[in-house]
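A single protein chain has been omitted; all remaining protein chains appear in their positions.
What follows is chain A.
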Amino acid sequence: MLWLGVAYLAALAALLITSLWTQDDFTGEIQRQWTLDNFRDLFTIDVYRTITVRTLEIAALVTVIDAVLAFPVALYMAKVASPRAQRLLVIAVLMPLWASYLVKAYAWRGMLSEGGLLDWVLGPFGLQSPGYGLLALTMTLAYLWLPFMILPVYAGLQRLPDSLLEASADLGARSWTTVLRVVLPQAFPALVAGSIFTFSLTMGDFIAVRIVGGTSQLLGNVVYDNIGAANNLPFAAAVATVPIAVMLVYLAAVRRTGALDNL
């Protein structure tokens, strides 16, 4: 019954083992020799360090952008909107989630293209579309993962009793103060739960990167290229351990906040 869970763990373990093997340069066959070469390459070759740092930076940036955008929306949905408006808003937020991921990334390719919508909108202000690159990538990823942030925060805020807000008002706090000092701290675990998604999804992404990222690469691309073009599975496996390690550390760190119950 829990066979699949076990199988999944076994597959992960096998991946780690594979990352310790090496590959024959001529035949491309995997040789089952124990070596740390893949990890040595990963840590000593500058390109990979740059890409790792860049991936983490973008993941963090996307998470922050999404948190800033999601909190007011979720707060409006949970505490201000009427029940009917609330239902409609939930649908409005969910609907883009059902639209294919690929389609949304593709939509941004159209938005950002030369002579596309962004050029047209920004043109009168003397600006132009940022074109395909890291900025475009950050915008697209933030767009893609926004619902994953809004929904947990909305669910978290809904559980927040109104009496807490009233108590804060009775004690003389103005609404902005209440939001910042009462609501925000209470919503923090939910924000962290959302950040698990935004962070993890950004770290594994290579498709949006290909579509709007121009020539820049993230970790996902390195893994993908090493499996596809270079056919170097052991090295790809070694690279993939980076997101695993980061996510495990992150999960362990946020366990205390109770974020995992908000997933």
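The rule we apply is simple: a residue touches a chain if its C-beta (ideal position, glycine included) is under 8 Å from a C-beta of that chain, and two chains touch if they have at least 3 such contacts; residues count from 1.
Note that contacts and distances are computed from a predicted model.
J.: If you had to name the missing chain as UniProt does, which of "ResB protein required for cytochrome C biosynthesis", "ABC-2 type transport system ATP-binding protein", "3-isopropylmalate dehydratase small subunit" or "ABC transporter permease" would it be?
T.: "ABC transporter permease"
J.: Could you tell which one of A:L61, A:L135 or A:A155 touches the chain left off the display?
T.: Of all options in A:L61, A:L135 or A:A155, contact with the hidden chain holds for A:A155.
J.: Contacts of chain A with the missing chain: which residues?
T.: Per the touch rule, chain A residues meeting the hidden chain are 1-12, 14-15, 18, 30, 69, 72-73, 75-77, 79-80, 87, 89-104, 106-111, 113-117, 119-120, 143, 146-148, 151-152, 154-155, 158, 162, 165-166, 168-169, 174-176, 178-179, 196-197, 200-201, 203-207, 211, 220, 223-224, 227, 233, 236-237, 240, 243-244, 247, 251, 260, 263.
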